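Below is one structure, written out as structure tokens, with a few remarks after it.
One protein chain is absent from this view; the other protein chains keep their places.
In this document, chain identifiers A and B correspond to the written order of the chains, with residue numbering beginning at 1 in each.
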Amino acid sequence: MTGEHEAIRFENASKCFVTPARPEVWALRGFNLSCLARQLTCVVGPSGCGKTTLLRLAAGLDFPTSGRVLMRGRPVDGPPDGVGLVSQEGTLLPWRRALANVTLGLEIRGMGRAERRAAARAVLERVHLARDVERSYPHELSGGMRQRLALARALCPNPRILLMDEPFASVDEPTRHHLQGDLLGVWAADGQTILFVTHSIEEAVYLADRVVVMTFGRTVAEIPVPLPRPRDRLSQEFIDLLLVVRRAFAEHVDEKGGDV
Amino acid sequence: MARTRTTAAALFLAGVAAAVLTGCQGEPPAKTDAPSIKLGHVGHDHHLALYVAALEGERFKKDYGVYLEEVKPKEVYDLVDGGATLARLNFIKVGGGSRMPAAMSRGEIEVGLGGVVPVAKFADGGQPLKILCPLQTDGDMLVMQKDSPVADWASFVKAAKEGEKPLTIGYKAPVAIAKLVFERALVAEGIAYGYDATDPKARVILVNFGSEASPIPMMETRAIDGFVMNQPGVAVAVAKGLGKVVSELRDLPPKGKWINHPCCCICATEQTLQAHRDAVKGLLKVILLATQLINTNQDLAIDCATRWTKYDLAVEKDSVPTITYLAEPTDSWVTGMKTWAEMAKDVELFTGKYADASPEAFVDDLLDLTLVREAARELREKGLLKAS
Partner (left out) sequence: MKAKRWIVRVLLGAIVPVAILVVWHVASVGSVVVPSIGAVLEVLAHPLRDPPALDSTSLASGALISVLRVVCGFGLAAVTAIPIGLLVGRSRGAMDMLSPTMAAAMVISPIAWIPVAIIAFGLSSPATALYGDEHWRFGLLDQLRFAIVAVIWLGAFFPIALNAAGGAKRVREAHIEAARVLGATRRQVLAKVILPSAAPSIVTGLRVGGGIAWRVIIAAEIFPGTRGGLGYMIATAHEQASYEYAFASIIVIGAIGLVLDGMLRLAEHRVGRWQPKER
């Protein structure tokens, strides 16, 4: 099996929400996307365009109203094996200390205590979290440390696919840059397929092999990013690609910002 | 974490040890094939005959050959007659008033010692209960505050009729015998009474101090001017310096009506009588002999009363002599039961099968005295029971 096989596929996926306030809200409308294995794809779009919904469908936490989602060739009918999810914030279990949060996935699989603690410590090192935060509760850590912890928890069970929902949105810029660097380091070593959702065009261009622009529940543009890594944010090529994506954004997102 | 586990383990072990220790009773008593009979009682000296029999088992064994052998003090006794164990009796302190017949109707006891009126009330409601014999009569008093100018019934009547304020008198329970007799006496004297302190016509206000509580707190705070109650509650109030006896209720008007008024009795379900006839008869023999002993050896009776009930010796010395212990039914007692029937009709106490029954029919239906008479006869044939 080559690295070219398809890891994630959305086929005409649509998702409709019915709420008391608004009878029909189409978060996704005929959404199509294919992510190859080992590829880092960033989906960028304005708030409310369906980015989170598409990740939830991929993670098996919700199901499409029509169309389908396939992970490694199999239709998603629940949380699939080998998939990790990192959300924006607030999914660390607050009653578990840092190390216990990271070992959660391995604990669920029934791995022995010593083994899973060793694995967790190794992952914590990879995301540059110091050993002395092991016994801290999440609320005792800074925002950046919490996101590293969330990343470590997702990585610990060695997932082949990582789904990331604006994971660095809530931290300051310098910390965000560090976290992006850590993510790229992990990805370079492990080669997972990453589907990364963000509202930051700059972040998308910095990270992705390919940027998908999304609005109103569908893809409107796919822009490859052939720049070598590590990328220089101040280089002309980077800035040019930023402009391309911004232009695509501006063309397809309406003046009101694309809020649905 | 380790420390918490250790603490929890230590506590658990302590609990187990305590359970074992309190459950252990040294050498376990022998098992028996004799039937088990649950016997309900109150725990005060109206049921003294039972306690004398229980505490004086050795004496009964030596003198009479029919006795109670202690298996577990105050709880389990074997009823033995002529060397044969007739039954293993489980003593259950169910409490007074309606509690005993209620427990019997739920099947928790098979034989009960308690007031005749609650038993009659339950029988009226359809429970198949029979009164087998009396236990005692009298032993109810009117008590007033120690410093009250009321010294006797006549001065009570005067105070009630002419006093500035109505007199407040406490009672134990709505169907307590003392209260029922007292009410009839008030009616006989033409004294209006009520339960509502705001009733302008009432010259005597009756206040329920609760059947489990005692009149002592209300007497101390002077919330009541006096109370009517059975012994030993009366003796306790007097011993504590909170009251004085102004009249025995047996002496209240209508004159003579309340002499030897029935109070406590022994009753059983029809089912128990059929299933355990010999055992019940054996029990009645023991009660008859104990009653005889009480009436011939009052010092022993008082000693047994204080040993069992744990009331002060002074209280029992005051209480026991005022109670007429009677186990073999007399004509006077049966007449007293008929008086109850009439009085119950007056106050519409019965709403079931006795509602329209004549006193004779009431007595015929409720009493089953054949067994106690048989027991008395057998004891007399052996020279153990004196002539009545």
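Following the convention adopted for this analysis, contacts are C-beta pairs under 8 Å (C-beta built on N, C-alpha and C of every residue); 3 or more make two chains touch, one makes a residue touch a chain.
Fair warning: this is a prediction, and the values are worked out from it, not measured in the lab.
Remark: the omitted chain is touched by one listed residue; of B:Lys161, B:Lys240, B:Lys345 or B:Arg380 this is B:Lys240. Only one residue from B:Pro149, B:Pro217 or B:Gly352 touches the chain missing from this view: B:Pro217. The chain that is not drawn here is touched, among residues A:Pro64, A:Gly105 or A:Pro167, by A:Gly105. Considering the complete assembly, chain A touches the hidden chain via residues 59-61, 79, 81, 83-85, 87, 90-96, 104-105, 107-109, 137, 139, 153, 157.
The chain not shown here touches chain B at positions 15, 18-19, 22-23, 25, 28-29, 31, 36, 40, 43, 72, 75-76, 88, 90, 92-95, 99, 102-103, 106-108, 212-214, 216-217, 220-221, 236-237, 240-242, 308-312.
We take it that only the chains that are shown with their structure count from here on.
Centroids built from CA atoms put chain B at 83 Å from chain A.
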